[in-house]
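Removed from the display is one protein chain of the complex; every other protein chain stays in position.
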Amino acid sequence: MSIQTNSVEIGKANKRKYFLEKVSSRVFLICALLSVISLLLIIGFVFYKGSHPFLVEGYSFIDFIFGTDWVPSEDKFGIFPMIVASIFATIGALIIGVPVGLFTAIFLAEIASKRLAKIISPAIQLLAGIPSVLYGVFGLAIIVPFLQNTFGLAKGQSLLAVILVLAIMMLPTIVTVAETAIRAVPNTYREGSLALGVSQIGTIFKVVVPAAKSGIMTAIVLGLGRAIGETMAVILVAGNSLIVPTSLTDSVRPLTTNIALEMGYAAGTHQEMLFATGIVLFSFILILNFVLAKISAKGGN
Amino acid sequence: MNILTKVKMGLLMFSLLALLSSCSSNGDSSTQASGNNGSTIAISGSTSVGPLAEKLAAKYSEQDNANIEINQIGSSAGITNAINGVSEIGMSSRDLKEEEQASGLQEVVIAYDGIVVVTHPTNQVKNLTLEQVKQIFTGEVTNWKELGGDDMEIVVVSREDGSGSRDAFQEIVDYSSGELVKSSIIASGNGNIKTTVANNKHAVGFISFEYIDETISTIDINGVKATAENVLEQNYKLSRPFLFVYKEGKLTDAGQNFIDFILSEDGQRIAAEAGAIPVK
(Lines give C-alpha, C1' and ligand atoms only; values in the text may rest on other atoms or scores of the structure.)
Protein backbone atom coordinates (compact mmCIF):
# COMPACT_ATOMS: atom_id res chain seq x y z
CA MET A 1 0.00 0.00 0.00
CA SER A 2 2.56 2.48 1.10
CA ILE A 3 4.83 1.41 -1.70
CA GLN A 4 2.08 2.14 -4.16
CA THR A 5 1.38 5.65 -2.93
CA ASN A 6 5.06 6.26 -2.97
CA SER A 7 5.39 5.33 -6.59
CA VAL A 8 2.37 7.48 -7.45
CA GLU A 9 4.01 10.39 -5.66
CA ILE A 10 7.23 9.80 -7.51
CA GLY A 11 5.29 9.62 -10.73
CA LYS A 12 3.67 12.95 -9.95
CA ALA A 13 6.99 14.50 -9.07
CA ASN A 14 8.45 13.15 -12.29
CA LYS A 15 5.60 14.59 -14.26
CA ARG A 16 6.14 17.94 -12.67
CA LYS A 17 9.82 17.74 -13.43
CA TYR A 18 9.08 16.83 -17.01
CA PHE A 19 6.68 19.70 -17.30
CA LEU A 20 9.19 22.10 -15.83
CA GLU A 21 11.87 20.85 -18.17
CA LYS A 22 9.62 21.33 -21.15
CA VAL A 23 8.48 24.80 -20.14
CA SER A 24 11.97 25.95 -19.35
CA SER A 25 13.38 24.75 -22.64
CA ARG A 26 10.61 26.70 -24.37
CA VAL A 27 11.46 29.82 -22.38
CA PHE A 28 15.11 29.41 -23.30
CA LEU A 29 14.18 29.06 -26.93
CA ILE A 30 12.09 32.21 -26.84
CA CYS A 31 14.96 34.15 -25.32
CA ALA A 32 17.27 32.86 -28.03
CA LEU A 33 14.78 33.82 -30.69
CA LEU A 34 14.62 37.36 -29.31
CA SER A 35 17.83 38.26 -31.09
CA VAL A 36 16.35 37.00 -34.35
CA ILE A 37 13.21 39.00 -33.67
CA SER A 38 15.23 42.12 -32.87
CA LEU A 39 17.22 41.78 -36.06
CA LEU A 40 14.07 41.29 -38.10
CA LEU A 41 12.42 44.27 -36.41
CA ILE A 42 15.42 46.47 -37.07
CA ILE A 43 15.77 45.43 -40.69
CA GLY A 44 12.01 45.56 -41.14
CA PHE A 45 11.58 49.03 -39.72
CA VAL A 46 14.59 50.56 -41.41
CA PHE A 47 13.75 49.03 -44.78
CA TYR A 48 10.03 49.74 -44.50
CA LYS A 49 10.64 53.37 -43.66
CA GLY A 50 13.51 53.75 -46.08
CA SER A 51 11.87 52.16 -49.10
CA HIS A 52 8.62 54.07 -48.71
CA PRO A 53 9.61 57.12 -50.80
CA PHE A 54 10.70 54.90 -53.69
CA LEU A 55 7.85 52.42 -53.61
CA VAL A 56 4.96 54.73 -52.82
CA GLU A 57 5.93 58.34 -53.39
CA GLY A 58 7.56 57.81 -56.75
CA TYR A 59 11.11 58.95 -55.99
CA SER A 60 13.78 57.35 -58.14
CA PHE A 61 16.25 55.17 -56.30
CA ILE A 62 18.87 55.81 -58.98
CA ASP A 63 18.55 59.56 -58.43
CA PHE A 64 18.87 58.95 -54.71
CA ILE A 65 22.11 57.01 -55.05
CA PHE A 66 23.70 59.05 -57.82
CA GLY A 67 22.16 62.47 -57.16
CA THR A 68 24.64 65.07 -55.96
CA ASP A 69 22.16 67.52 -54.44
CA TRP A 70 20.85 67.07 -50.91
CA VAL A 71 18.43 69.89 -50.16
CA PRO A 72 15.59 68.44 -48.09
CA SER A 73 13.64 71.70 -47.99
CA GLU A 74 13.58 71.71 -51.79
CA ASP A 75 12.75 68.05 -52.05
CA LYS A 76 16.14 67.08 -53.46
CA PHE A 77 17.62 63.92 -52.01
CA GLY A 78 20.88 62.74 -53.54
CA ILE A 79 23.42 60.97 -51.35
CA PHE A 80 26.22 60.40 -53.85
CA PRO A 81 28.55 62.87 -52.05
CA MET A 82 28.02 61.02 -48.78
CA ILE A 83 28.59 57.59 -50.28
CA VAL A 84 31.85 58.80 -51.79
CA ALA A 85 32.81 60.46 -48.50
CA SER A 86 32.12 57.29 -46.51
CA ILE A 87 34.12 55.13 -48.90
CA PHE A 88 37.07 57.54 -49.11
CA ALA A 89 37.17 58.03 -45.37
CA THR A 90 37.09 54.30 -44.69
CA ILE A 91 39.75 53.45 -47.28
CA GLY A 92 41.94 56.27 -46.06
CA ALA A 93 41.64 55.09 -42.47
CA LEU A 94 42.53 51.56 -43.59
CA ILE A 95 45.64 52.73 -45.42
CA ILE A 96 46.93 54.36 -42.24
CA GLY A 97 45.39 52.21 -39.55
CA VAL A 98 46.01 48.71 -40.88
CA PRO A 99 49.80 48.78 -41.30
CA VAL A 100 50.35 50.56 -38.01
CA GLY A 101 47.89 48.35 -36.14
CA LEU A 102 49.17 45.15 -37.71
CA PHE A 103 52.83 45.97 -37.07
CA THR A 104 51.98 46.90 -33.50
CA ALA A 105 50.23 43.56 -33.05
CA ILE A 106 53.19 41.69 -34.54
CA PHE A 107 55.54 43.56 -32.27
CA LEU A 108 53.52 42.79 -29.16
CA ALA A 109 53.06 39.13 -30.01
CA GLU A 110 56.51 38.29 -31.36
CA ILE A 111 59.16 40.81 -30.41
CA ALA A 112 58.21 42.56 -27.20
CA SER A 113 59.34 41.05 -23.94
CA LYS A 114 56.57 39.55 -21.86
CA ARG A 115 56.75 42.40 -19.41
CA LEU A 116 56.47 45.07 -22.07
CA ALA A 117 53.58 43.30 -23.79
CA LYS A 118 51.83 42.96 -20.46
CA ILE A 119 51.89 46.71 -20.03
CA ILE A 120 51.01 47.75 -23.57
CA SER A 121 48.36 45.19 -24.48
CA PRO A 122 45.93 45.97 -21.65
CA ALA A 123 46.47 49.68 -22.22
CA ILE A 124 45.45 49.27 -25.84
CA GLN A 125 42.47 47.16 -24.82
CA LEU A 126 41.42 49.92 -22.47
CA LEU A 127 41.57 52.36 -25.35
CA ALA A 128 39.18 50.20 -27.33
CA GLY A 129 36.65 50.96 -24.60
CA ILE A 130 37.04 54.73 -24.59
CA PRO A 131 33.82 56.36 -25.81
CA SER A 132 34.12 57.40 -29.44
CA VAL A 133 32.94 60.90 -28.61
CA LEU A 134 36.24 61.51 -26.84
CA TYR A 135 38.15 60.67 -30.00
CA GLY A 136 36.03 63.33 -31.68
CA VAL A 137 36.78 65.85 -28.94
CA PHE A 138 40.48 65.12 -29.37
CA GLY A 139 40.14 65.42 -33.14
CA LEU A 140 38.43 68.78 -32.92
CA ALA A 141 40.78 70.19 -30.32
CA ILE A 142 44.09 68.88 -31.72
CA ILE A 143 43.85 67.43 -35.23
CA VAL A 144 41.64 70.10 -36.83
CA PRO A 145 43.74 73.10 -35.69
CA PHE A 146 46.90 71.14 -36.45
CA LEU A 147 45.85 70.58 -40.07
CA GLN A 148 44.69 74.16 -40.36
CA ASN A 149 47.95 75.64 -39.12
CA THR A 150 50.48 73.17 -40.48
CA PHE A 151 49.17 73.02 -44.02
CA GLY A 152 47.76 76.54 -44.10
CA LEU A 153 44.30 75.24 -44.92
CA ALA A 154 41.27 77.50 -44.94
CA LYS A 155 39.50 74.95 -42.76
CA GLY A 156 40.74 71.97 -40.78
CA GLN A 157 37.42 70.14 -40.81
CA SER A 158 38.22 67.85 -43.72
CA LEU A 159 38.35 64.37 -45.17
CA LEU A 160 41.91 64.14 -43.87
CA ALA A 161 40.80 64.93 -40.31
CA VAL A 162 38.11 62.24 -40.56
CA ILE A 163 40.65 59.73 -41.87
CA LEU A 164 43.08 60.44 -39.04
CA VAL A 165 40.42 60.18 -36.33
CA LEU A 166 39.06 56.93 -37.78
CA ALA A 167 42.54 55.46 -38.18
CA ILE A 168 43.23 56.15 -34.51
CA MET A 169 39.89 54.68 -33.50
CA MET A 170 40.39 51.43 -35.38
CA LEU A 171 43.88 50.91 -33.98
CA PRO A 172 42.83 49.24 -30.71
CA THR A 173 40.42 46.89 -32.51
CA ILE A 174 43.00 45.81 -35.09
CA VAL A 175 45.83 45.46 -32.58
CA THR A 176 43.81 43.41 -30.08
CA VAL A 177 42.28 40.97 -32.57
CA ALA A 178 45.41 40.57 -34.69
CA GLU A 179 47.61 40.05 -31.63
CA THR A 180 45.37 37.21 -30.44
CA ALA A 181 45.49 35.64 -33.91
CA ILE A 182 49.27 35.83 -34.10
CA ARG A 183 49.70 34.43 -30.61
CA ALA A 184 47.50 31.50 -31.60
CA VAL A 185 49.98 30.35 -34.26
CA PRO A 186 51.56 27.12 -32.90
CA ASN A 187 55.13 27.42 -31.72
CA THR A 188 56.23 24.51 -33.90
CA TYR A 189 55.85 26.78 -36.93
CA ARG A 190 58.34 29.24 -35.51
CA GLU A 191 60.72 26.55 -34.30
CA GLY A 192 60.65 24.79 -37.67
CA SER A 193 61.41 27.97 -39.55
CA LEU A 194 64.14 29.07 -37.16
CA ALA A 195 65.69 25.60 -37.31
CA LEU A 196 65.94 26.01 -41.08
CA GLY A 197 68.13 29.03 -40.46
CA VAL A 198 65.57 31.72 -41.24
CA SER A 199 66.03 34.90 -39.21
CA GLN A 200 63.49 35.93 -36.58
CA ILE A 201 62.08 38.70 -38.76
CA GLY A 202 61.97 36.38 -41.76
CA THR A 203 60.12 33.80 -39.70
CA ILE A 204 57.58 36.35 -38.55
CA PHE A 205 56.77 37.68 -41.98
CA LYS A 206 57.09 34.49 -44.03
CA VAL A 207 55.68 31.92 -41.62
CA VAL A 208 53.81 33.36 -38.64
CA VAL A 209 51.86 36.15 -40.33
CA PRO A 210 50.68 33.97 -43.24
CA ALA A 211 49.59 31.34 -40.72
CA ALA A 212 47.51 33.93 -38.85
CA LYS A 213 46.07 35.32 -42.06
CA SER A 214 42.39 34.65 -41.38
CA GLY A 215 42.59 36.14 -37.89
CA ILE A 216 44.35 39.19 -39.27
CA MET A 217 41.72 39.59 -41.96
CA THR A 218 39.04 39.40 -39.28
CA ALA A 219 40.85 42.15 -37.40
CA ILE A 220 40.88 44.33 -40.50
CA VAL A 221 37.22 43.76 -41.29
CA LEU A 222 36.23 44.52 -37.69
CA GLY A 223 38.26 47.71 -37.81
CA LEU A 224 36.59 48.56 -41.10
CA GLY A 225 33.18 48.03 -39.54
CA ARG A 226 34.05 50.36 -36.71
CA ALA A 227 35.27 53.01 -39.15
CA ILE A 228 32.32 52.95 -41.51
CA GLY A 229 29.76 52.99 -38.72
CA GLU A 230 31.34 55.68 -36.58
CA THR A 231 29.17 58.74 -36.16
CA MET A 232 29.63 61.14 -33.30
CA ALA A 233 33.41 61.44 -33.52
CA VAL A 234 33.12 62.09 -37.24
CA ILE A 235 30.47 64.82 -36.96
CA LEU A 236 32.84 66.89 -34.90
CA VAL A 237 35.69 66.88 -37.44
CA ALA A 238 34.07 66.35 -40.86
CA GLY A 239 32.66 69.83 -41.54
CA ASN A 240 29.57 68.14 -43.00
CA SER A 241 29.70 69.91 -46.36
CA LEU A 242 27.61 68.47 -49.15
CA ILE A 243 30.23 68.20 -51.85
CA VAL A 244 31.71 65.21 -53.63
CA PRO A 245 35.22 65.30 -52.17
CA THR A 246 37.98 65.76 -54.72
CA SER A 247 40.83 66.31 -52.32
CA LEU A 248 41.84 65.36 -48.79
CA THR A 249 41.25 68.91 -47.65
CA ASP A 250 37.59 69.11 -48.68
CA SER A 251 35.15 68.98 -45.83
CA VAL A 252 32.80 66.04 -46.17
CA ARG A 253 29.62 64.47 -44.85
CA PRO A 254 29.73 60.68 -44.52
CA LEU A 255 26.50 58.64 -44.45
CA THR A 256 26.39 58.19 -40.67
CA THR A 257 26.84 61.90 -40.10
CA ASN A 258 23.98 62.76 -42.41
CA ILE A 259 21.64 60.62 -40.33
CA ALA A 260 22.73 61.92 -36.94
CA LEU A 261 22.82 65.52 -38.08
CA GLU A 262 19.31 65.64 -39.50
CA MET A 263 17.38 62.87 -37.75
CA GLY A 264 16.63 65.17 -34.83
CA TYR A 265 14.31 67.39 -36.79
CA ALA A 266 13.51 65.55 -40.01
CA ALA A 267 9.90 64.64 -40.74
CA GLY A 268 7.91 63.06 -43.53
CA THR A 269 9.79 62.25 -46.71
CA HIS A 270 12.95 63.82 -45.35
CA GLN A 271 12.93 61.42 -42.40
CA GLU A 272 12.26 58.48 -44.69
CA MET A 273 15.19 59.50 -46.85
CA LEU A 274 17.40 59.35 -43.76
CA PHE A 275 16.22 55.79 -43.25
CA ALA A 276 17.07 55.17 -46.90
CA THR A 277 20.53 56.52 -46.10
CA GLY A 278 20.51 53.97 -43.28
CA ILE A 279 19.70 51.21 -45.78
CA VAL A 280 22.74 52.12 -47.87
CA LEU A 281 24.91 52.09 -44.76
CA PHE A 282 23.31 48.82 -43.73
CA SER A 283 24.13 47.30 -47.11
CA PHE A 284 27.80 48.20 -46.67
CA ILE A 285 27.79 46.52 -43.28
CA LEU A 286 25.99 43.42 -44.60
CA ILE A 287 28.59 43.08 -47.35
CA LEU A 288 31.30 43.36 -44.68
CA ASN A 289 29.60 40.72 -42.54
CA PHE A 290 29.37 38.48 -45.55
CA VAL A 291 33.08 38.90 -46.22
CA LEU A 292 33.79 38.22 -42.56
CA ALA A 293 31.73 35.03 -42.64
CA LYS A 294 33.61 33.90 -45.77
CA ILE A 295 36.93 34.57 -44.07
CA SER A 296 36.08 32.68 -40.92
CA ALA A 297 34.70 29.78 -42.98
CA LYS A 298 38.01 29.65 -44.84
CA GLY A 299 39.94 29.93 -41.59
CA GLY A 300 37.96 27.02 -40.23
CA ASN A 301 39.22 24.80 -43.02
CA MET B 1 31.88 27.70 -2.48
CA ASN B 2 30.66 30.62 -0.45
CA ILE B 3 31.22 33.04 -3.29
CA LEU B 4 29.40 30.75 -5.65
CA THR B 5 26.25 30.65 -3.57
CA LYS B 6 26.35 34.38 -3.25
CA VAL B 7 26.70 34.83 -6.98
CA LYS B 8 23.92 32.37 -7.56
CA MET B 9 21.67 34.25 -5.21
CA GLY B 10 22.63 37.46 -6.91
CA LEU B 11 21.73 36.05 -10.28
CA LEU B 12 18.40 34.88 -8.96
CA MET B 13 17.64 38.30 -7.54
CA PHE B 14 18.71 39.84 -10.78
CA SER B 15 16.35 37.80 -12.90
CA LEU B 16 13.56 38.41 -10.44
CA LEU B 17 14.18 42.11 -10.65
CA ALA B 18 14.21 41.84 -14.40
CA LEU B 19 10.82 40.20 -14.44
CA LEU B 20 9.40 42.71 -12.00
CA SER B 21 10.79 45.68 -13.84
CA SER B 22 9.62 44.47 -17.21
CA CYS B 23 6.12 44.06 -15.80
CA SER B 24 6.08 47.38 -14.03
CA SER B 25 7.53 49.26 -16.96
CA ASN B 26 4.78 47.85 -19.14
CA GLY B 27 2.25 49.11 -16.65
CA ASP B 28 3.88 52.50 -16.59
CA SER B 29 3.81 52.85 -20.32
CA SER B 30 0.07 52.47 -20.48
CA THR B 31 -0.60 55.01 -17.77
CA GLN B 32 1.96 57.32 -19.32
CA ALA B 33 0.24 57.23 -22.67
CA SER B 34 -3.04 58.35 -21.21
CA GLY B 35 -1.81 60.84 -18.66
CA ASN B 36 1.18 62.42 -20.33
CA ASN B 37 0.08 65.90 -19.40
CA GLY B 38 0.82 65.74 -15.70
CA SER B 39 3.03 68.34 -14.17
CA THR B 40 5.78 67.93 -16.76
CA ILE B 41 5.82 70.44 -19.59
CA ALA B 42 7.64 68.95 -22.57
CA ILE B 43 9.15 71.62 -24.81
CA SER B 44 11.32 71.06 -27.85
CA GLY B 45 12.61 72.97 -30.82
CA SER B 46 14.88 75.83 -31.83
CA THR B 47 18.41 76.01 -30.47
CA SER B 48 18.08 79.79 -30.65
CA VAL B 49 15.02 79.88 -28.40
CA GLY B 50 16.36 77.05 -26.23
CA PRO B 51 18.82 78.94 -24.02
CA LEU B 52 16.25 81.65 -23.34
CA ALA B 53 13.60 79.04 -22.55
CA GLU B 54 16.02 77.29 -20.17
CA LYS B 55 16.65 80.51 -18.28
CA LEU B 56 12.95 81.28 -18.12
CA ALA B 57 12.23 77.75 -16.93
CA ALA B 58 14.90 77.97 -14.23
CA LYS B 59 13.34 81.19 -12.88
CA TYR B 60 9.82 79.85 -13.24
CA SER B 61 10.46 76.66 -11.31
CA GLU B 62 11.58 78.78 -8.34
CA GLN B 63 8.00 79.97 -7.84
CA ASP B 64 6.11 76.99 -9.21
CA ASN B 65 7.30 73.42 -8.84
CA ALA B 66 6.49 72.55 -12.43
CA ASN B 67 8.97 70.28 -14.17
CA ILE B 68 9.95 71.73 -17.52
CA GLU B 69 11.80 69.56 -20.02
CA ILE B 70 13.58 71.39 -22.83
CA ASN B 71 15.02 69.60 -25.85
CA GLN B 72 16.96 71.75 -28.30
CA ILE B 73 16.57 70.02 -31.64
CA GLY B 74 15.86 72.77 -34.17
CA SER B 75 12.73 74.70 -35.11
CA SER B 76 11.28 72.35 -37.71
CA ALA B 77 11.60 69.36 -35.40
CA GLY B 78 10.02 71.26 -32.52
CA ILE B 79 7.08 72.28 -34.67
CA THR B 80 6.66 68.70 -35.89
CA ASN B 81 6.77 67.48 -32.29
CA ALA B 82 4.06 69.93 -31.31
CA ILE B 83 1.90 68.75 -34.22
CA ASN B 84 2.44 65.07 -33.37
CA GLY B 85 1.93 65.58 -29.66
CA VAL B 86 5.46 64.38 -28.82
CA SER B 87 5.99 67.75 -27.11
CA GLU B 88 3.37 69.97 -25.59
CA ILE B 89 5.07 73.11 -26.81
CA GLY B 90 7.32 73.62 -29.81
CA MET B 91 9.91 76.40 -29.97
CA SER B 92 10.42 78.09 -33.32
CA SER B 93 12.76 80.84 -34.37
CA ARG B 94 10.97 81.44 -37.65
CA ASP B 95 7.40 82.09 -38.77
CA LEU B 96 5.17 79.08 -39.31
CA LYS B 97 4.83 77.80 -42.83
CA GLU B 98 1.37 77.53 -44.38
CA GLU B 99 1.06 73.77 -44.02
CA GLU B 100 2.15 74.01 -40.40
CA GLN B 101 -0.49 76.60 -39.65
CA ALA B 102 -3.06 74.46 -41.44
CA SER B 103 -2.47 71.61 -38.99
CA GLY B 104 -4.10 73.58 -36.20
CA LEU B 105 -1.13 75.14 -34.44
CA GLN B 106 -1.45 78.18 -32.21
CA GLU B 107 1.52 80.51 -31.90
CA VAL B 108 2.61 82.92 -29.21
CA VAL B 109 5.43 85.38 -29.82
CA ILE B 110 7.50 85.26 -26.62
CA ALA B 111 10.22 87.64 -27.82
CA TYR B 112 12.01 88.91 -30.90
CA ASP B 113 15.56 88.20 -31.85
CA GLY B 114 18.14 89.44 -34.27
CA ILE B 115 20.47 87.36 -36.38
CA VAL B 116 24.00 88.64 -36.67
CA VAL B 117 26.65 87.82 -39.26
CA VAL B 118 29.86 86.95 -37.44
CA THR B 119 33.52 86.57 -38.36
CA HIS B 120 36.83 85.88 -36.64
CA PRO B 121 37.91 88.85 -34.45
CA THR B 122 40.98 89.44 -36.63
CA ASN B 123 38.88 89.89 -39.77
CA GLN B 124 39.16 93.43 -41.16
CA VAL B 125 35.71 93.38 -42.74
CA LYS B 126 33.23 94.99 -40.34
CA ASN B 127 30.42 96.12 -42.61
CA LEU B 128 28.53 94.41 -45.43
CA THR B 129 25.46 95.10 -47.52
CA LEU B 130 22.71 92.50 -47.67
CA GLU B 131 23.67 91.95 -51.29
CA GLN B 132 27.26 91.17 -50.28
CA VAL B 133 26.04 88.77 -47.61
CA LYS B 134 24.04 87.00 -50.28
CA GLN B 135 27.06 86.84 -52.58
CA ILE B 136 29.13 85.30 -49.79
CA PHE B 137 26.60 82.63 -48.91
CA THR B 138 25.83 81.70 -52.51
CA GLY B 139 29.51 81.42 -53.41
CA GLU B 140 29.67 84.37 -55.81
CA VAL B 141 32.32 86.00 -53.68
CA THR B 142 34.96 83.60 -52.41
CA ASN B 143 37.76 85.84 -51.18
CA TRP B 144 37.76 88.40 -48.37
CA LYS B 145 39.82 90.78 -50.49
CA GLU B 146 36.80 91.35 -52.76
CA LEU B 147 35.05 92.76 -49.70
CA GLY B 148 37.90 94.97 -48.61
CA GLY B 149 39.55 92.44 -46.33
CA ASP B 150 42.76 90.46 -46.44
CA ASP B 151 43.57 88.18 -49.37
CA MET B 152 42.24 84.92 -48.03
CA GLU B 153 39.61 82.37 -48.88
CA ILE B 154 36.14 82.72 -47.37
CA VAL B 155 34.90 79.70 -45.43
CA VAL B 156 31.11 79.82 -45.18
CA VAL B 157 29.52 78.27 -42.10
CA SER B 158 25.78 77.68 -42.22
CA ARG B 159 23.19 76.03 -40.02
CA GLU B 160 21.54 72.80 -41.12
CA ASP B 161 18.53 72.60 -43.39
CA GLY B 162 15.53 72.79 -41.05
CA SER B 163 17.03 75.32 -38.66
CA GLY B 164 14.75 78.25 -37.97
CA SER B 165 17.68 80.68 -37.93
CA ARG B 166 18.74 79.43 -41.35
CA ASP B 167 15.23 79.70 -42.77
CA ALA B 168 14.77 83.22 -41.40
CA PHE B 169 18.25 84.26 -42.50
CA GLN B 170 17.80 82.89 -46.02
CA GLU B 171 14.43 84.52 -46.39
CA ILE B 172 15.69 87.97 -45.41
CA VAL B 173 18.96 87.75 -47.34
CA ASP B 174 16.98 86.22 -50.19
CA TYR B 175 18.64 83.03 -51.32
CA SER B 176 17.37 79.44 -51.24
CA SER B 177 18.84 76.32 -49.65
CA GLY B 178 19.74 75.07 -53.11
CA GLU B 179 21.79 78.19 -53.76
CA LEU B 180 23.87 77.92 -50.58
CA VAL B 181 27.49 77.35 -51.56
CA LYS B 182 28.05 73.61 -51.36
CA SER B 183 31.43 73.66 -49.72
CA SER B 184 30.01 75.44 -46.68
CA ILE B 185 30.58 73.83 -43.32
CA ILE B 186 27.28 72.74 -41.80
CA ALA B 187 27.07 73.28 -38.05
CA SER B 188 24.13 71.98 -36.07
CA GLY B 189 23.60 74.79 -33.60
CA ASN B 190 24.30 78.43 -32.81
CA GLY B 191 27.05 77.47 -30.40
CA ASN B 192 28.65 75.25 -32.99
CA ILE B 193 28.76 78.08 -35.53
CA LYS B 194 30.21 80.44 -32.96
CA THR B 195 32.95 77.96 -32.03
CA THR B 196 33.78 77.19 -35.65
CA VAL B 197 34.01 80.86 -36.55
CA ALA B 198 35.95 81.74 -33.40
CA ASN B 199 38.58 79.13 -34.30
CA ASN B 200 38.96 79.94 -38.00
CA LYS B 201 40.09 83.30 -39.34
CA HIS B 202 38.63 82.51 -42.78
CA ALA B 203 35.14 81.81 -41.53
CA VAL B 204 31.85 83.67 -41.68
CA GLY B 205 28.57 82.51 -40.16
CA PHE B 206 25.35 83.77 -38.61
CA ILE B 207 24.07 83.39 -35.05
CA SER B 208 21.33 84.59 -32.76
CA PHE B 209 21.96 87.79 -30.75
CA GLU B 210 21.97 85.78 -27.52
CA TYR B 211 25.21 84.06 -28.52
CA ILE B 212 27.24 87.21 -29.19
CA ASP B 213 30.42 87.42 -27.13
CA GLU B 214 34.03 88.58 -27.48
CA THR B 215 35.26 85.42 -29.24
CA ILE B 216 33.72 86.57 -32.52
CA SER B 217 33.36 89.85 -34.34
CA THR B 218 29.94 91.11 -35.44
CA ILE B 219 29.25 92.62 -38.85
CA ASP B 220 27.12 95.71 -39.43
CA ILE B 221 24.52 95.35 -42.17
CA ASN B 222 24.21 98.37 -44.47
CA GLY B 223 26.07 100.33 -41.80
CA VAL B 224 23.58 99.48 -39.06
CA LYS B 225 24.90 97.86 -35.88
CA ALA B 226 23.36 94.62 -34.69
CA THR B 227 21.64 95.82 -31.53
CA ALA B 228 18.26 95.31 -29.92
CA GLU B 229 17.38 99.01 -30.36
CA ASN B 230 18.07 98.88 -34.07
CA VAL B 231 15.87 95.83 -34.41
CA LEU B 232 13.03 97.53 -32.53
CA GLU B 233 13.35 100.63 -34.71
CA GLN B 234 13.38 98.34 -37.74
CA ASN B 235 16.69 99.72 -38.96
CA TYR B 236 18.37 96.34 -38.64
CA LYS B 237 16.86 93.95 -41.14
CA LEU B 238 17.98 90.53 -39.87
CA SER B 239 15.37 89.79 -37.23
CA ARG B 240 12.74 87.18 -36.56
CA PRO B 241 10.22 86.25 -33.87
CA PHE B 242 10.72 83.64 -31.16
CA LEU B 243 7.58 81.52 -31.10
CA PHE B 244 6.04 79.04 -28.74
CA VAL B 245 3.62 76.87 -30.72
CA TYR B 246 1.11 74.33 -29.48
CA LYS B 247 -1.74 72.28 -30.87
CA GLU B 248 -5.10 73.94 -30.42
CA GLY B 249 -6.78 72.66 -27.24
CA LYS B 250 -3.74 70.59 -26.23
CA LEU B 251 -2.13 73.18 -23.97
CA THR B 252 -2.29 72.13 -20.30
CA ASP B 253 -2.85 74.56 -17.46
CA ALA B 254 0.78 74.15 -16.50
CA GLY B 255 1.82 75.06 -20.02
CA GLN B 256 -0.50 78.06 -20.09
CA ASN B 257 0.86 79.25 -16.75
CA PHE B 258 4.41 79.04 -18.05
CA ILE B 259 3.51 81.07 -21.15
CA ASP B 260 1.71 83.61 -18.96
CA PHE B 261 4.85 83.87 -16.86
CA ILE B 262 7.00 84.47 -19.93
CA LEU B 263 4.73 87.25 -21.16
CA SER B 264 4.64 88.85 -17.71
CA GLU B 265 6.95 91.71 -16.78
CA ASP B 266 9.32 89.37 -14.94
CA GLY B 267 9.50 86.99 -17.85
CA GLN B 268 10.15 89.72 -20.38
CA ARG B 269 12.88 91.19 -18.18
CA ILE B 270 14.63 87.82 -18.18
CA ALA B 271 14.30 87.70 -21.95
CA ALA B 272 15.92 91.10 -22.25
CA GLU B 273 18.74 90.07 -19.91
CA ALA B 274 19.32 86.99 -22.05
CA GLY B 275 19.89 89.18 -25.08
CA ALA B 276 16.50 88.77 -26.74
CA ILE B 277 14.18 91.65 -27.56
CA PRO B 278 11.06 91.82 -25.35
CA VAL B 279 7.59 91.85 -26.87
CA LYS B 280 6.07 95.20 -25.99
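Letters A and B mark the chains in the order given here, with residues in each chain numbered from 1 onward.
FYI, contacts are C-beta pairs under 8 Å (C-beta built on N, C-alpha and C of every residue); 3 or more make two chains touch, one makes a residue touch a chain.
Just so we're on the same page, contacts and distances are computed from a predicted model.
For the chain that is left out, the UniProt protein name among "Phosphate transport system permease protein PstA", "Ferredoxin", "Cysteine desulfurase" or "STAS domain-containing protein" is "Phosphate transport system permease protein PstA".
Looking at the complex as a whole, the chain kept out of the display touches A, B. Taking the complete complex into account, A:Thr231 is the one of A:Gln157, A:Ser193 or A:Thr231 that touches the chain left out. Within the complete assembly, B:Gln72 is the residue of B:Ser46, B:Gln72 or B:Gln132 that touches the hidden chain. Across A:Ile91, A:Ala123, A:Leu196 or A:Ala297, the single residue that touches the chain missing here is A:Ala123.
Although one chain is not displayed, chain A still touches it through residues 17, 20-21, 24-25, 27-29, 31-36, 38-42, 45-46, 49, 99-104, 106-108, 111-112, 120, 122-127, 129-138, 140-142, 168, 171-172, 175, 199-202, 205, 225, 228-232, 235-236, 256, 259-260, 263-264, 274-275, 278, 281-282, 285-286, 288-289, 292-293. In the full complex, chain B touches the omitted chain through residues 1, 3-4, 7-8, 11, 14-15, 17-19, 21-22, 25, 28-29, 32-33, 36, 40, 42, 44, 47, 51, 54-55, 58, 67, 69-73, 86, 188-192, 194-196, 198-199.
The rule is simple: only the chains that are shown with their structure count from here on.
Between the CA-based centres of chain A and chain B the separation comes to 33 Å, rounded to the whole angstrom. Listed in rising order, the residues of chain B touching chain A in the complex are 73-78, 80, 152-153, 155, 160-163, 167, 176-178, 182-188, 196, 199-200, 202-203.
Residues 69, 71-74, 76, 144-145, 148, 154-157, 235, 239-243, 250-251, 253, 261-262, 264-267, 270 of chain A are the ones touching chain B in the complex.
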